[in-house]
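Report on the structure given below.
Removed: one protein chain of the complex. Kept in place: all other protein chains.
By letter and in written order, the chains are A and B; residue numbering begins at 1 in each of them.
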Amino acid sequence: MPIEVKGLTHVYMPGTPFEARALNDVSLSIRDGEFIGIIGHTGSGKSTLIVHLNGLESSSPGVVFVNGVDLGLKETDLIAIRRTVGLVFQYPEYQLFEETVEKDVAFGPRNLGLSEDEIKARVADALRMVGLPQDVAGKSPFELSGGQKRRVAIAGVLAMQPSMLILDEPAAGLDPAGRREMLELIKGVHDTGVTVVMVSHSMDDVGRYCDRLYVLNRGEIAWYGTPAEVFIHEEQLHEIGLDVPECAKLARRLRKSGFDIPEGLYRTDDVCEAILRNLRKGSDATC
Amino acid sequence: MRDKIIQAQNVSFQYEDGAAPAVDDITFTVDRGEFLAVLGRNGSGKSTLAKLLNALLLPTAGELTVDGLRAVTEDDCYEVRKSCGMVFQNPDNQIVTTIVEEDCAFGLENLGTPPEEIRWRVKAALSDVGMSEYAEASPSMLSGGQKQRVAVAGVLAMRPKIIVFDESTAMLDPIGRRDIFAIAQRLNKEEGITVVWITHFMEEAALADRVIVMDAGKIALEGTPKQVFSQTDRVLALGLDVPGMMKLADRLRKAGLPLKEGVMTVNEMVVELCRLK
Partner (left out) sequence: MLKNITLGQYFPGNSLIHRLDPRTKLLATIALIAIVFVAQGFSGFLLLAGFVVACAASTGIHLKFLVRGLKPLMFIILFTFILNLFFQTGGTVLISIWIIRITSNGLRMAGFMAARLILLVLSSQLLTLTTSPIALTDGLETLFRPLQVIGFPAHEIAMMMSIALRFIPTLMDEADKIMKAQKARGADFETGGLIARAKAMVPLLVPLFVGAFRRAEELALAMDARCYRGGKGRTRMKQLKFQGIDGLAALVIAALLAAVILLNRLNLF
């Protein structure tokens, strides 16, 4: 089990007037090679949760295990944990600082004390993985476009060659095409065998890419399971300000109107086929 | 014919760095009381257009009239900004003071409005966006959506005839986004304020009166949301997306279902499919 969280509780600024419970008895487990979605709005505790997963924060009560190692123990080597669990924050492009793209991406590997040759190879690999041409390597990160900057920042984390990658709203603020490309990029990383945890507001995005979802609300896990299992709670999700994908809504409405549609459909392809099966009985239904 | 509150005639704007014009020879009008959505990929010239409407930038060529005013001198610019307010993308970077109500007062203070009048106009504006109870709060304690509501109130207090929202929901979570969009819609419908809504979210654009799609500084598509989004392939090629139901409708049609044009919402889709059953 690469990541295992048990009974995690985090209180902000205890004993002050600002005291707030950001996480309350949160437990979750993530298996090797999964693509996990974490959903919830601002203040739901998702950002607090992810900084616990690589030991940037620790709280009690509660334990976090990464590959069986308890992050709360004093003797745990957190640098080793951070090389295993890569973390990409929201708007990561605002954390670039080096003169050249190459140097910025090399920051992580250099902190790991790797040889220059190894660093060079990793930088080239990481830039290729995020789909940036090698000729940006010598450019200043500050002269790139917003979308390119974000890719550089993600490359900076990938260059550590983590076996798990956590991303906080990787597509925030991008235009629709940029959004699609970013999500495909992450899917590409996942396809190489990296376990991915993606925090998102978009049910459409997590529905399309994730194997399992955790919905956080007020510091607690409200629902979890496959997208189909989670999207069944359409009304309750709406109450806490989250929407299920439009196709999931449509499928449920059609079922109520007498269409023969199995429960839990939410992908455009599946819903499209189900509708065709209903309306053109006999003939083959493909979308 | 309705009265045109914004008229742009062959307007261009070129930044000094000598690159291609950010806004390139565009001509369009906006009706008084209209809700106009502006779409386009990053770098297509949407934000430059917004700044032109607000006279933060002046056209390098062409003629732009906003509420009957053509900004030439600095004083004209202030007049334009009075009738055309602007809400920016980042809620953190447009709040000036450390107290909510003082921030709402900022614009009116700049205009030299008497203190008594500022007081009641700020009060009204804050209640209009549902932030009265936070009048004396510090903005740093508010959520993104709440900060953005304060920013709207600050513009509203100046009683503009037009409000330009420049990707004002881009950094918000779903609740904040829904709130700000609902406020813009209400101001448009109930108070007759003309809204220019720049966004990356197709669901929002689908609810506008009219949509303009920009690409490389030019207007690539223009029309009602139904007219624009029914050109699925074209919209996707422009780096945008099509609302979920229109995408589905497009695929069902391609599979041979005789779906009528312009199905945009889940409700419309249910009705249409039940008709076909």
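Here is the rule we go by: a contact is a pair of C-beta atoms (placed from the backbone, for glycine too) under 8 Å apart; a residue touches a chain by one contact, two chains touch by 3 or more.
Bear in mind the structure is a predicted one, so any value in this text is a computation, not a measurement.
Student: Name every displayed chain that the left-out chain is in contact with.
Tutor: The chain that is not shown is in contact with A, B.
Student: Touching the left-out chain: which of B:Glu109, B:Glu222 or B:Glu268?
Tutor: From the options B:Glu109, B:Glu222 or B:Glu268, the contact with the absent chain belongs to B:Glu109.
Student: Out of B:Ile99, B:Ala216 or B:Ala255, point to the residue that touches the absent chain in the complete complex.
Tutor: B:Ile99
Student: Among A:Ile3, A:Val66 or A:Leu96, which one is in touch with the chain left out?
Tutor: The missing chain is touched by A:Leu96.
Student: Mind listing the subunit A residues that contact the chain we can't see here?
Tutor: Contact residues on subunit A toward the absent chain are 12-13, 16, 18, 51, 54, 56, 79, 82-83, 86-87, 89, 92, 94-98, 107-108, 111-112, 142, 156-157, 160.
Student: Could you pull out which residues of subunit B are in touch with the chain that's been left out?
Tutor: 51, 54, 56, 78, 81-82, 85-86, 88, 90, 92-99, 101-102, 105-115, 118-119, 122, 139-141, 154-155, 158
Heads up, the rule we're going with is that only the chains that are shown with their structure count from here on.
Student: Quick one: which bits of subunit B touch subunit A in the complex? Just the residue numbers, please.
Tutor: Per the touch definition, subunit B meets subunit A at residues 40-43, 143-145, 170-171, 173-176, 178, 200, 202, 239-241, 243-245, 247-248, 251-252, 255-257, 266, 269-270, 273-274, 276-277.
Student: Residue numbers of subunit A touching subunit B in their complex, please.
Tutor: Per the stated touch rule, the residues are 41-43, 145-147, 172-180, 201, 204, 241-243, 245-247, 249-250, 253-254, 257-259, 268, 271-272, 275-276, 278-280, 285-287.
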